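The full complex has more chains than appear here; those shown keep their coordinates.
Labels run A and B following the written order; every chain starts at residue 1.
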Amino acid sequence: MLIYILDMFGTAVFAASGVLLAGRLRMDPFGVVVLASVTAIGGGTIRDMALGATPVFWITDTNYLWVIFVTCFLAMLAVRRPRRMPWYFLPVADAIGLAVFVAIGVEKALRFGASPMVAVIMGVITGCGGGVIRDVLAREIPMVLRTEVYATACILGGIIHTVGLSFDVDPAVATLAGIITTLTIRLAAIRWHLSLPTLALRG
Amino acid sequence: MLIYILDMFGTAVFAASGVLLAGRLRMDPFGVVVLASVTAIGGGTIRDMALGATPVFWITDTNYLWVIFVTCFLAMLAVRRPRRMPWYFLPVADAIGLAVFVAIGVEKALRFGASPMVAVIMGVITGCGGGVIRDVLAREIPMVLRTEVYATACILGGIIHTVGLSFDVDPAVATLAGIITTLTIRLAAIRWHLSLPTLALRG
């Protein structure tokens, strides 16, 4: 239940990040909703299609769509009278959503019989896939592929989660440990601007 | 039956729009066929994958592929001796195809047990998805996300269609009402260059 609430929170935060990018690109209201939607549910959709968990999750539970629509509506209203938010507000909210999405992806994959390694990958896809589609539609090289310890946080969180389960830790505890791992690493990366060294090849 | 013929017509028109873009990008014949195909059947393919309606529609009914191939062949021939077409020819043909695709998407989603809201979304995906993939492959920000009352026409057409069905209107009448709604709004947008106000955020 708590996970479900956090899931909706993550959906709203991810949708908001889509709205922000759509605004920067001067999209019309429909473009805003599309970019918000693919960011919020794109990763889970790819996961469900690959697992064969169809119809995909937002078809069977339309709460996700309502959360996205309301978020878009509020965000478009909020744009007119911008208020100062502390700079870390959005990244921290995004980190919470990311950590929850990864845990949900891991659990769904395991429920569909995936091996632990595949479950971690599905966690990463659930967390990062939406942002990748958002960036592709906005014609940017996906942020997650370039810098910052973003996907790496997901991978480590997913590993803690699955390793916990394989040691017969209580599922709720394993899930929580995974979420905290992803969140902590991501917050540390935001706070100290951590990034992995990039691979440089001679062009 | 009429719907099926219109569906094939829409497939041909959408394929032609892919051919046109491929020509502008100086693609080779294979690129032409790929861009024509993703434009014509991309939206329906995403819809079927999300619904779990697999194998997707063009695998079980190969008429769609034949229509695309013939369209590409004729379009490549036609390119050599360009004739003057009235400027509104392609947009109007595209609007007809769009309206039919939306109706087909709505119906298929309902047949697979989707709620009316999801059915409208599936209608929009069926109508607009192919153009989005086409534009992504051609490295443009999807036209449908930026301007013109394109997706909005699909949404309103889909709503009329599903609302009609929920009031127990005869299915054929509801379908027709949806198609006419999409088509009328789209034609009006073409005629008077309507577009929704865009959302502007401070970058």
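By our rule, a residue touches a chain if its C-beta (ideal position, glycine included) is under 8 Å from a C-beta of that chain, and two chains touch if they have at least 3 such contacts.
Only a predicted model underlies this, so the values are computations on that prediction, with no experimental measurement involved.
Taken as a whole, the complex in this structure file is built from 3 copies of one protein sequence, with 2 shown in place.
We adopt the following convention: only the chains that are shown with their structure count from here on.
Across the complex, chain A is touched by residues 49-52, 54, 112-115, 117-118, 121, 132, 136, 139-142, 144-147, 150-152, 155, 195-203 of chain B. If you check the complex, the residues on chain A that touch chain B are 19-20, 22-32, 34-35, 45, 49, 52, 54-56, 58-59, 62, 65, 76, 79, 82, 136-139.
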